[in-house]
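A single protein chain has been omitted from the complex, and every remaining protein chain is retained in its original position.
Just so it is clear, A and B label the chains in written order, and each chain counts residues from 1 on its own.
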Amino acid sequence: MDIYFFLGKGGTGKTTVSASFSVGLSYYNKNKNFLIASLDPAHNLGDAFNIELSNKIKKLTENLSAVEVDLEKMIKEYLNDLSKNLKNTYKYLTSFNLERYFDVLRYSPGIEENAVLESIKKFLNMNEFDALIFDTPPTGITTRVLALPKLTLMWTKRLMDIRRKILDRRKMVENVKGKTEAIIEDEVITLTADEKEDQIMIELVSYSKEMEDLMKLFQSDLTKINIVTMPEDLALFETKRIIELLNKFKIKVNKIYLNKYLIFDNPPEVIKGKIIEQDRVIEKMREEIKNINIKDIPLLSQSPRGIEDLLKFYDNYILE
Amino acid sequence: MKADPNRPTPAVKLRDNVDYVPAKPFVLYGHHFASIAGAGPITGPAIAMAWGWLPGLLWVWLGNLFIGSVHDYLALMASVRYDGKSIQWVSGKLMSARTKYTFEIFIYFTLLLIIAAFMGVFTGLATTNASIGTASILFIFVALIEGVLLYRTKLSFSVASIIGIILLVLSIYIGYAFPFIKITNAHTWYIVLAIYSVFASSLPVWILLQPRDYLNAYILWVGLILGLVAAVFAFRGFNWPTFTIFSAVTVGGKPSPFWPTVPLVIACGALSGFHSLVATGTTSKQLDSELSGLFIGYGSMFTEGFLATLVITSIAAFGMQVFQGAADALAKNNFDLNLLMTDKTYLANKYAGASNSVGGAVGIFTKSFGKMTTAVGLPENIGTTFAGLWVSAFVLTTLDTAVRLARYAWSEIWEPVKRVSEGFYKFIANQWVASIIADVLALLLIWWGSYNIIWPGFAGANQLLAAIAMITAAIWVKRVQKAKPAWQMAVLIPALFLWITVTIGLIWYLFVVVPSIAVALNKYMLGGFTVIMLILNFILVADFLSGWRKGPLPETETK
Partner (left out) sequence: MGLREVSTSLIEKELEETENIFALLTMGSFAGIPSPPTGIILRILPYMKREVYVMIARSKNLDDNLAEIAGIFSIE
């Protein structure tokens, strides 16, 4: 499965570019089935296509489908499942305010990143598609999402080490006193010392395997990261930051789309300054960012809307 | 106490099967006794023989009965009534929060003295008796093996235990027959012990500490039973003076008036402050019923008293023969054997010095024990080696645990610094740094002298701890139990008596013994420690006075 991520700040035209990309690529590769998914809570994808999209996958053409993922709903659902589960397991914790813990969880950093990653995982498992295109959330979240598998692996390794120590000590006590039984509020639980039986270890092992697969996927050539940016100082700065960050996690950036590029034969006074800045930024960009393809896309008087427009946009500006 | 069988103990009331779980009284007794027993009840009484056998014995019996057991029992029960909180925590509530912190500093210094004193005891034995030194080192490896057998193999508990015991016996025998570790230089042993304690205290407990703790329990009970049986069979009367002179030379080479210095010599066995930590740290959380408190609190202390009595008895009956057996060594060091045996005053003044030729006062015990056990058919040197291992095994455990505890107390003491410089705190509280500092400080105490000088410092600190625990108990009895004045006095008077005795004893120690220490660094360190402890002592008493005057308190406000 090929994966295309489109990153970019709000206003850079990321949604337009990604939508156009999906239309064009699917048009010229009729033998493959494409899905474009918006992971951005502020969904614009439907607007770009001029079609109302929802949490259910909608077929747009023969080989292109689209969906706007409802992250809020996802989060609520799995927190609810967890809550039900935990209330049963932890009914002994009367002094322990579970409700409060869930409030903390709901707003703790990382809960949205997790939802995005879970959503990506879900799509990866849909074998009917050959390629996935993702219109991503604001760059902060997205870079954290891309880094999440590696970060998770660091944590699972650490937790597994501690878990092993627990199981090891339990085994020692078992050797002398027999299987350990814990009495929690009149309920007797047998504690296991065996890695293969310990539920926590089992979960940690399987989850870390999943994360490892994702991490390798993101680092491989199957994943193509595209950054949509504008020829402004701040945008360049941000773009470089993203590249650096992703580099740290061994994720390569595939292409940079320099959008809303100003082309004037006779620029009016007011715009002259902007054009000078623009040219300066582009020169700087070409100097400082090597090994990454940079494609200019000019500022259009009207943004493309609807599949036909998007295809034209692709032919004019994206197709190599 | 008004011990009430119907009043649930914390183990029952707060049962969580983690820290709070009721244990069968007999099991708890065994565990508690094993925790408080060590080399203490052996060393103190052995040193006190300089006064004759009766004075020490009287202090062991009377001190144990009227002060020591009372102290242990009250500390235990006060903690039980406070939901299992430690005596240190309770003192913080009854007196002031500063008390708790002061306690911690106090305990840290006491630990350093323990490490130094016990290094001295072990070295005294190992330098004069290669069998004991050999057996002790071999025993470390036996413990390592036992750890693997118990916790890593599929062997049953009984089988692993039996193998451990066999290996233990083997190490005694090898020490007896092939004493190949012949290090006579005390300083070498000090370094070895310091390195040992730094590493041992950093190992996971299952590797060395836990299995050795376990095997030590066997040594302890075998020693007690063997000693009792042998004493009964061997008894032919004492040939040791009942009473020598009032101011025999026991403390640091100076004539020491029996009162107030006897608590500085005999600590464990008669009275020991550390017991209050053990009793209120874990035992109080496992007491199944208030009625069991009497059995465990008094019972364990009495058993320790019994051990001390055994020590005194064996030296009283066989000590002179030991001196006779060492005639050459004594002569070489200019001690007159004849005078030792016939002149009470000479014995009183020269006992401490003379015993150095045979491994110190503890050495005399091991040899006396050896002679005593020939009555049950054991070759004398095996008995001696066994007794020596008895002491050294506990000493090695104490070195290990004292360093661990010192590390912990150290990190707690430096906590306030965290706010000022986190980097410094991280450095100073680092596991290795803390261990090494503790050992270095202890080494500086023991390096130049024998433990005769350090021992009273440790014992004194220990007894101060006990006095403070008893004072805390007295306040508790007054303010919380709201006992009648008669009962208040029953606790307060022994507590005050103890406090006065020990304080005067320590002041005497500071002005008479410390100045006579040869090496300046050593003198100032020990002197400094004593001064600090006396200051802490007075702070704690000031807190007591303000606590005593305050009004009645409701019981058990621990939530």
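Following the convention adopted for this analysis, a contact is a pair of C-beta atoms (placed from the backbone, for glycine too) under 8 Å apart; a residue touches a chain by one contact, two chains touch by 3 or more.
Values in this document were obtained by computation on a predicted structure and should not be read as measured data.
Enquirer: Touching the absent chain in the whole complex: find that residue among A:Val173, A:Leu217, A:Leu262 or A:Ile275.
Expert: Considering all chains, including the one not shown, the answer is A:Val173.
Enquirer: Thinking of the whole complex, not just what is shown, which of B:Leu209, B:Leu271 or B:Leu540 touches the missing chain?
Expert: For the chain that is not drawn, the touching residue is B:Leu209.
Enquirer: Quick one: say which of A:Ala66, A:Leu204 or A:Leu311 touches the chain that got left out.
Expert: Touches the omitted chain: A:Leu204.
Enquirer: Just to verify: which one of A:Ile51, A:Ile184 or A:Leu222 makes contact with the chain not shown?
Expert: A:Ile184
Enquirer: Considering the complete complex, identify which of B:Ser256, B:Thr280, B:Asn349 or B:Ser435 is in touch with the unshown chain.
Expert: B:Thr280
Enquirer: Identify the residues of chain B touching the omitted chain, counting contacts across the whole complex.
Expert: Residue positions of chain B that touch the missing chain: 16, 18-20, 23-24, 26-31, 34-40, 84-89, 103-104, 107, 111, 114, 150-151, 157, 161, 204-206, 209-211, 213-214, 217, 268, 272, 274, 277-283, 394, 397-398, 401-402, 404-405, 408-409, 412.
Enquirer: Under the stated touch rule, tell me which residues of chain A contact the chain that is not displayed.
Expert: 78, 82, 85-86, 89-90, 92-93, 95-96, 101, 104-105, 108, 110-111, 113-114, 117-118, 148, 151-152, 155-156, 158-159, 162-163, 165-166, 169-170, 172-173, 176-177, 182, 184, 189, 191, 199-200, 203-204, 207, 211
One rule holds for everything that comes next: only the chains that are shown with their structure count from here on.
Enquirer: Roughly how many whole angstrom separate the Cα centroids of chain A and chain B?
Expert: Each chain's C-alpha centroid was found; their separation is 63 Å.
Enquirer: In the complex, go through chain B and note every residue touching chain A.
Expert: Per the touch definition, chain B meets chain A at residues 17, 150-154, 157, 206.
Enquirer: Spell out the part of chain A that touches chain B in their complex, as residue ranges.
Expert: It is residues 169, 171-172, 175-177, 182-184 of chain A that touch chain B.
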